[in-house]
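A single protein chain has been omitted; all remaining protein chains appear in their positions.
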Amino acid sequence: MRISLQETRERIPQRDTILETTVRLMVPFIQLYGLYVIVHGHYSPGGGFQGGVVLGASIILFALAFGMPASKHYLSEGTDILLANAGALIFTGIATLCALLGGMFLDYSALAKILPIDPISWRSHGIFLVEVGVGMGVMAIMVSIYWDMASGGRLDEGL
Amino acid sequence: MKPLALLATLITGALLLYGTADFAAWGDPQSPPNRNISVRYVEEAVKETHVPNIVTAVLGDYRGYDTMFELVVIYSAGMAVMGILRRRDDQ
Amino acid sequence: MKSNLHMYVMAAPLLTAFLVNIFGRTRRKVIAPMVLGALGLSSLLAIVVLKRTLVSGDLSYTAGAWTPPWGIELLVDPLSALMLLLIAAVSFIATFAALPCVERDLQDRQHIFFTLYLILIAGLMGLVLTADAFNLYVMLEITSITTYGLIALGRGRAPLSSFNYIIMGSVAASFYLLGVGYLYLLTGTLNMADIARYLPALQGSAALSTALAFILIGLWIKMAFFPLHGWLPRAYTDAPDGAGVLIAPLMTKVTIYLMVRLMLTFQSPEFPLISMDVRTLVIWAASIGIVCASSLALAQRNLKQMLTYIIIAEVGYMVGGAWLANDQGMTGTLLHIVNDALMTLCLFLAAVAIAYRTGSLHFDNLKGLYRRMPWTMAFFTIGAFAMIGVPPTCGFYSKWYLLLGGIEAGQWEFVVALIFSSLVNAVLFFRIIELAYFGSLQDSEHHAHASAERHEAPWWILSPLALTAVLLIVVGLSTGPLVHNIIRLMIPVGF
Partner (left out) sequence: MESLLDHIIAKYNYWIYVVLMMIGFYAMIGKRNLVKKLLGMNIFQTAIILFFVSTGAKKGGSIPILDKYAALQGQVDVNQVVNPLPHVLMLTAIVVGVSVTGVALAVMQRIYRKYGTLEEDEILEKIENE
């Protein structure tokens, strides 16, 4: 596997202006679209999982064009794992918080004790908060899985 | 091995097709899944959660418990991949 | 009555899993107190939950405060509270032994190991609480994925064993999901109690039989019921020691609990789920499974591998007992779930202790162990006696109920298989005890001299082993209250 990787590297030049410029232009738009898919999940097809995957794809595209070290400069390994944990903690934390505030597990209307708006609106906002957590977690995990797979766990260079 | 696998596959497929005989035709609005609990989701979800996208409402609230563990599933997959591949002992 | 306590039992390990991952990455020292603290807390809460359900009855709970068929229902009755306590206690005890093993085997990946470990525990707790057919699938996948990961962390051929388990586990989960899909098409609901209400009207439908068959086959693959057991021995043998002590006692038992739960939910006088011909078939399969797995255990020359075949035989006991469809059989099955979890925990802890000191579990390596590790072997002997079914230990009582159930139902093949398996267990364990007690006497001089030194397992492994061995006897002596106050409550009258 290592040999074929080196062969590939010899055949393709390390840097390619067209590729890099295109990717540089595309990545912000892809990320914007990913954020749109997350926050607009209430009104159109979308939500945390879909938006998270789109966001993750933007960073994977970045890593494909610029190499893994550059993508780790863009989003460091520590930040990535922190994001994954934070995403999971937001969801489970909100769920537990609802229970601690006197509601049932995941009963978003109990959050009205923190910020008194009407319980039904809190359900809508609760779904939104949770979707943000899902988006963060899915993005970070997708990037992390890609890094591990592409470099065989060494996280040095890879594809 | 291979004939046995083929036999098991055929039996499974035949059993599954045998079971479909009792189902309603495709796209029937009166079939049990379309008329039982899902009716309330369509009629009440917007009133109860203020979310016009019913899929999001059901995913995030009515079945939010599933979604929470869905996130935990993908999180554990990421951690498992990390644990499996990032090792230095046997290169 | 509204109470969130059982959710905290599950949330404690789940939230700690993420915190361990964040803080344990840089500071290894915080892992042990965090994991032990979370599991200790959930064990304490589980005791309170069990007490409350015994005093104030069942509790139907919905995540998100929706009424049951629309939201996901969780059911806290004496049986699921008992299972919750069993999972919390077994994982708490097992963690003591897992800590030193993981520190030795996986230095740089301890935080990942314990993240997966805690999520697995939370998933098992979710499995016993849920009353929703689709949520059960999600929980099944959580426990599966974490188990795949934990097994693949092992050495040697562990990745291959893990891959085979992935394939078999996916077949099992997919079959279960197909069965649930068929039930959903027939009834239009996913809540188990709600499904059960529609079942009498659907009697004799081809789709219903297909659905139930696929659900059962899915669960049988997952619990390694005899003809579908191929993945289990290698997966459990190759798992790292720290993961084996948790996975082996709990995974198969929780799946059996799920089967029993589904049977108890779907069974009603109008809908006799356990019809005569299917019942006979299952009991024959269980009996053949017990005999075959016991015979295969005789052929093993490695302690851990032998124990995995005993687990498969025990699965046969419990599936057969549940399908006997009488009071005694069901009581025996439920009691055996508790007892078998403890017995397997005891034996696996002993195996881990031996492997920690001697490095190998091959039978040749066990010679003279009574002199080198007297306490470990003493507790191992108690575990072995429980597995054989010697009276003061708990293994005897559940086997007794199973035997009575078999006789009452007139299923003699099951009775014969049970007695045969007990005899084989006696042979298996006395062979080891003989090797360990007398082995070094026949050995060459210098070897005997070197191995005569006492070299006990570390305190972290020995104390949970001692606790489990005591528990085996305590649970055995308190069988009466356990059966009358908890298990009998769950079995419908005239079952």
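Going in written order, the chains are labelled A, B and C, and every chain counts its residues from 1.
Everything below uses one rule, namely that a residue touches a chain if its C-beta (ideal position, glycine included) is under 8 Å from a C-beta of that chain, and two chains touch if they have at least 3 such contacts.
The structure presented is a predicted model; accordingly, all values stated were derived computationally and were not measured.
S.K.: If I consider the whole complex, including the chain that's not displayed, which of C:Phe163, C:Phe363, C:Trp400 or C:Phe420 touches that chain?
M.R.: The missing chain is touched by C:Phe163.
S.K.: Just to verify: which one of C:Val90, C:Leu106, C:Val138 or C:Ala355 makes contact with the chain not shown?
M.R.: C:Val138
S.K.: I need the residue numbers on chain B that touch the omitted chain, in ascending order.
M.R.: 1-2, 5-6, 8-10, 12-13, 16-17, 20-21, 23, 25-29, 31, 33-34, 37-39, 41-43, 46-47, 50, 52-55, 58-59, 63, 66-67, 70, 73-74, 76-78, 80-81, 84-85, 90-91
S.K.: Since one chain isn't shown, list which residues of chain C touch it in the complete complex.
M.R.: Residues of chain C in touch with the missing chain: 134, 137-138, 141, 144-145, 148-149, 152, 157, 159-160, 162-163, 166-167, 170-171, 173-174, 177-178, 181, 184-185, 190.
S.K.: Just checking the interface: what residues of chain A touch the absent partner chain?
M.R.: Where chain A meets the chain not shown: residues 1, 43-45, 49, 145, 148-149, 152.
In the analysis below, only the chains that are shown with their structure count from here on.
S.K.: By the document's touch definition, which label belongs to this structure's chain graph: line, ring, star, complete, or other?
M.R.: Shape = complete; every chain linked to every other.
S.K.: List the centre-to-centre spacing of chain A and chain B in whole Å, with centres computed as mean CA coordinates.
M.R.: Going by mean C-alpha positions, chain A sits 22 Å from chain B.
S.K.: Using the average of all C-alpha atoms in each chain as its centre, how far is it in Å between chain A and chain C?
M.R.: From the centre of chain A to the centre of chain C is 36 Å.
S.K.: So which bits of chain C are touching at least two other chains?
M.R.: As it turns out, chain C has residues touching two or more other chains at 14, 18, 21, 63-64.
S.K.: Mark out which residues of chain B touch at least two other chains, giving numbers and ranges.
M.R.: Residues 61, 64-65, 70, 72, 75, 77, 81-82, 84, 86-87 of chain B touch two or more partner chains.
S.K.: Please output the residues of chain C touching chain A within their complex, sorted ascending.
M.R.: Answer in residue numbers: 2, 4, 7-8, 11, 14-15, 18-19, 21-22, 25, 61-65.
S.K.: Can you list the residues on chain C that touch chain B in the complex?
M.R.: These residues of chain C touch chain B: 14, 18, 21, 63-64, 66, 69-72, 108-109, 112-113, 115-116, 119, 122-123, 126, 134-135, 138-139, 141-142, 145-146, 148-150, 152-153, 159, 178, 182, 184-190, 194, 205-211, 213-214.
S.K.: Can you list the residues on chain B that touch chain C in the complex?
M.R.: Checking each residue of chain B against chain C gives 15-16, 18-24, 31-38, 40-41, 61-66, 69-70, 72-73, 75-77, 79-84, 86-88.
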